[in-house]
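Missing here: one protein chain of the complex. Every other protein chain is in place.
Up next is subunit A:
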C-alpha cells in the first residue's frame, strides 16, 4: 500500500500548491486582496469593493484557468497513453491551430465587435479543434494498421503549419483591433473571464473528466502493448475512439476560452507520473491538479509581469514548457 500513500501525499501536495497559487494570485496585481481580507471576503464580511474584486474580477478568471488547466492536463494524459507517445500534447498535435483557424474564420466573416461574439466564439473554436483532431486521425490512418504515433505527430505538425498559414492569410485583411484580438488569442490569453465562461466550461469538464477517470484501468491496459490489451479483453477500437474524442473535446473546450495554450498537457502528466508512478488511477488526479496549478500560475505571472498590459499566459507556459519538452526529448 506504499503507492496509495504516495498518491495521497502527492495529491494533497498539489492541492496545497493550488491553494497557494490562488492566494498569491489574489494578493498580486493592480487590484489585490491580502490573504486576511480574502478570508474575510469569502466569509461574507468584505466591503463592496472587495466583493466586486473577488466575485466579479478575479474568481471567474481563476476558475476558468482552473478548469481549462484540468482540461489540458487530462487531455494530454489520455493522448500520451493512447498514442504510446510520451511527447503528445494537444498543442503540438494541431488542435490549437485548428481552433485558432476557426476563430479567425469567425472574426473575418461574421463580426468585428468583440462584445457581440463573446459567447459564440468558444463554439467555433470547439468545432475547429474537433475538426482538426478528426482530420489528423483520418490522415494518419492506414487501412489494416494501428495508428502509428510517429505518423500522427508528423501529420499534426504539418497540419498545424497549414492551419496557421490559412489563418495568417485570413488575418491579412484584418484591421488593427481585429488583429490585436487574434494575436492575443493565439498567444493564449484567458480572455473568457466572467461567470458565463465558467458555466460554459463546467459541464464539459464535469462530464468528460470523470469519463476519463473511470477508464483508468482501460488506459493502463491501453498504454501497455497492443497485444496485451487485446489479450486482456479490451475493445481497442471502440475505447480508442471514445477516449480520442474525449481528449479532443477537452482540449478544444479549454482552448476555446483560453486561446492557444500548449505544453500544459505535456508537462502535467509527466510530472505527475514522476511523483506517483504510471498507474492512471493515481497519476490522473494529480496531473489534473498540476495542470490547474500551471495555468493559474502562468496566468498570474503573466498578469503581474510587465504591468499594465501583461503578457498572455500561453507565452509564460511556453517559455517554461518548451525547454521541458526539449529536455524530455533529449533524455528519452
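By definition in this document, a residue touches a chain if its C-beta (ideal position, glycine included) is under 8 Å from a C-beta of that chain, and two chains touch if they have at least 3 such contacts; residues count from 1.
We adopt the following convention: contacts and distances are computed from a predicted model.
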>> Which of the following is the UniProt-recorded protein name of the chain this complex doesn't show: "NADH-quinone oxidoreductase subunit J", "Ferrichrome ABC transporter permease", "Tetratricopeptide repeat protein" or "Multiple sugar transport system substrate-binding protein"?
In response: "Ferrichrome ABC transporter permease"
>> In the whole complex, not just what's shown, which of A:105, A:139 or A:242 touches the removed chain?
In response: A:139
> Which of these, A:20, A:120 or A:169, touches the one chain of the complex that we don't see?
Replying inline: A:169
>> Suppose we count only contacts with the excluded chain; which residues of subunit A make the list?
In response: 87, 91-92, 139-140, 142, 150-151, 153-155, 157-162, 165-166, 168-169, 171-174, 176, 179-180, 183-184, 186-187, 262-263, 306, 309, 311-312, 314-315, 318-319, 322-323, 325-326, 329-330
